[in-house]
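Every protein chain but one is kept in place in this view of the complex.
Labels A and B are assigned to the chains in the order they are written; within every chain, residues are numbered from 1.
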Amino acid sequence: MKIIQERFSIKTKGFNDCVDLTDILTQTLHASRIQSGLIHIFIPGSTAGVTTIEYESGAVADLKAAIARMAPENMHYNHDARWGDGNGFSHVRSALIGPSLTVPVADGRPVLGTWQQVILIDCDNRPRNRSCMITVMGI
Amino acid sequence: MKIIQERFSIKTKGFNDCVDLTDILTQTLHASRIQSGLIHIFIPGSTAGVTTIEYESGAVADLKAAIARMAPENMHYNHDARWGDGNGFSHVRSALIGPSLTVPVADGRPVLGTWQQVILIDCDNRPRNRSCMITVMGI
Partner (left out) sequence: MKIIQERFSIKTKGFNDCVDLTDILTQTLHASRIQSGLIHIFIPGSTAGVTTIEYESGAVADLKAAIARMAPENMHYNHDARWGDGNGFSHVRSALIGPSLTVPVADGRPVLGTWQQVILIDCDNRPRNRSCMITVMGI
């Protein structure tokens, strides 16, 4: 049983910017030579999340709109009132999406659907250099 | 440390159909003879998700209604405008629920609450044969 960890830096635009992580994931997995197990993706930080979607501009726009409905930009946030960061909506959105995703690995590949990509959603209110931690565990 | 993987096919009705996976999970775990570790459930595909709930018709109906409020069927979706699939709401719902769940294993059993079942939610707009990948990792 092996554990491989890699940390990546990803440039984002904030404001629900969705970045496809599937290639990074697959490359990390191939380099690890692990054939069977789990690959785990985590975003250290409280204003971004990770999930899967069919990564085409329509579905991505629809997801962004739904996330904005759950925690709109233009309403009162106690976080902003207290700290003046202006990114109260970013914290709420990220907590609801969650920073963690685990994908099975079989035959040396991530077991994803044909139209299913792993995405980072950056909910912050400015461009960011995001850290993304990938852990592969298996044989 | 062992890794056991099993893939199951599950018939669903789509439209937020919720299927209880707890028995499949428990049987896969027993067959693996793993006593301590983690059991991971993943739905390959971009129009279904996995979570836990008390699997009784009332709570399940309430969950379906809440998911429908987050991404209603009868609104504009860019995914549909672009591809004509008619399942833009399915993609958004699935991305929000997430395709991945990990449950601890202790004494050879999944550590779930008494009233807590693991469910697949199929958000697609038609019946599907769903693939479900279960990975058990432990000793």
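In the analysis below, a contact is a pair of C-beta atoms (placed from the backbone, for glycine too) under 8 Å apart; a residue touches a chain by one contact, two chains touch by 3 or more.
Computed from a prediction, not measured in an experiment: that's the story for all the values here.
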| item | value |
| --- | --- |
| Among B:L101, B:L120 or B:M133, the residue in touch with the chain that has been omitted | B:L101 |
| Touch list for chain B against the chain that is not drawn | 1, 36-38, 51-54, 56-59, 61-63, 66-67, 69-70, 96-98, 101-104, 106, 111-113, 115-117, 137-139 |
| Interface with the unshown chain - residue positions in chain A | 1, 3, 5, 40, 42-46, 70-71, 77-83, 88, 91-92, 94-96, 98-100, 102, 133, 135, 137 |
